[in-house]
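All protein chains of the complex are present and in place, except for one that has been dropped.
Moving on to chain A:
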Amino acid sequence: MQRNNERWRETDIEKKLTEMPLIQDKQSKEVFFRKVEQQMDKAPKHRWRRWMLPSLTGLIALVLLFLIVQHTIEQPLQITEQSNESDMSVRMDSSAEKQTVSEESSFSGEDNVTLNDVESEEVVIPNFNPTDQSMIHYKQTDQEHLFTIVASDKSASYAIPITLVDPSSTDNPNDYYNRINSFLPVERQVSYGIETFPFDDIVFEINHERTEATMTVPENYSFPEGSSIAHLFRRMLSLMFQSYEIDEVIVQTQNGNPVKLGSYGEITKLDLLALEQQTYKIYQYEKKQPMLVPTQTSESIEQALKAMQEEEPTANIIAPIPKDAEFQLTKTENNLNITFSKGNSLGDNKQTSQMIESILMTAKAFNYDTVVIDLPYKGDKVGNYKMKAKILVPDGVNAITLH
């Protein structure tokens, strides 16, 4: 009652959720077991029907296939054109039958309970060669740990996330966030065309179990000048700590005093941005290595994909989706289907491969797990990406593998 006139804080809601009462099953264990037992006894009838249907379909399909093949073999002297047509029809019939059988089979598999029984379609994780210049990363082993560090573009307009991939990590984020710029030496900055933020004076203390972060600076700390730097810095921290669910960073000097943080003035804490529904585009400075960068928040995935057709030449931002491309979307709970109907440059080329990587990252920002891409060209793959297949969204972006 007391909260009617005041705001519910997130922490209040979380606390109350943990206090939700235990709802008891009122029936006894014995009564319940009898019900389960009865249900188990009923089950075989269903299974018989489900099993019989596809089996009969399969049997009929095989008989038909046999008759058609037999018919073709018995008439070998017909003219070539006719023979070709027969071959074609046999292939088509048999594949159609296969499809029917397989559809029925998956229906019959309803009783086989696995973790994948709702979404049984295969999900593809692209394979990369070490020489591939991919902008996205998929975890190769469970032992691999990923940490997001950040840099900025040359004009200090965008925060660029960089995934550090450590195959043998301590999993302590403080080991990484307190030497961010050591992972981005000058030669790497040059090859990417990026700038680093002066993180060296800042000590981060991240407690990811408690989703807390503290940044401590020396008493005489001087924040870089520039009206938009504070905002860029906030965006950088938001990108870095997003995966730890950290909403705010405690900001203090070594003696516990507030810190003057550019246009934000003197502060003791910095609220982080949610950075959801981001639209990824390509940052490429003077033909250096391209990088994916979240550029803006979009209201919907449709808007995000439209925005991905807009370039920003002054900031070296390339539109990943060609301007002339036309596409349609179909969305299910976790999958995004994109069918391109137009796009002259779309095909098995680097530009399309980069477009796919940008789409995968944008889809990930919109909480999709997989993306199916269909292009108006005959090939079944673009670079490492299989077309018309569920491609898993990546684990990391602009990755640097350590060791």
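A few notes on this one:
We adopt the following convention: contacts are C-beta pairs under 8 Å (C-beta built on N, C-alpha and C of every residue); 3 or more make two chains touch, one makes a residue touch a chain; residues count from 1.
The rule we apply is simple: contacts and distances are computed from a predicted model.
This complex has a chain not shown, and the name its UniProt record holds, of "ABC-2 type transport system permease protein", "RNA polymerase sigma factor", "ABC transmembrane type-1 domain-containing protein" or "ABC transporter ATP-binding protein", is "RNA polymerase sigma factor". Considering the full assembly, A:Ser243 is the residue among A:Ser243, A:Thr268 or A:Thr332 that touches the omitted chain. Here the missing chain is touched by one residue of A:Glu14, A:Glu187 or A:Glu286, and it is A:Glu14.
Which of A:Asp175, A:Asp201 or A:Glu276 touches the hidden chain is settled by the complete complex: it is A:Glu276. Looking at chain A, the residues touching the absent chain are 1, 3, 7-10, 13-14, 16-27, 29, 32-33, 35-37, 39-40, 43, 111-119, 243, 245, 274, 276, 333-334, 367, 369, 393, 395.
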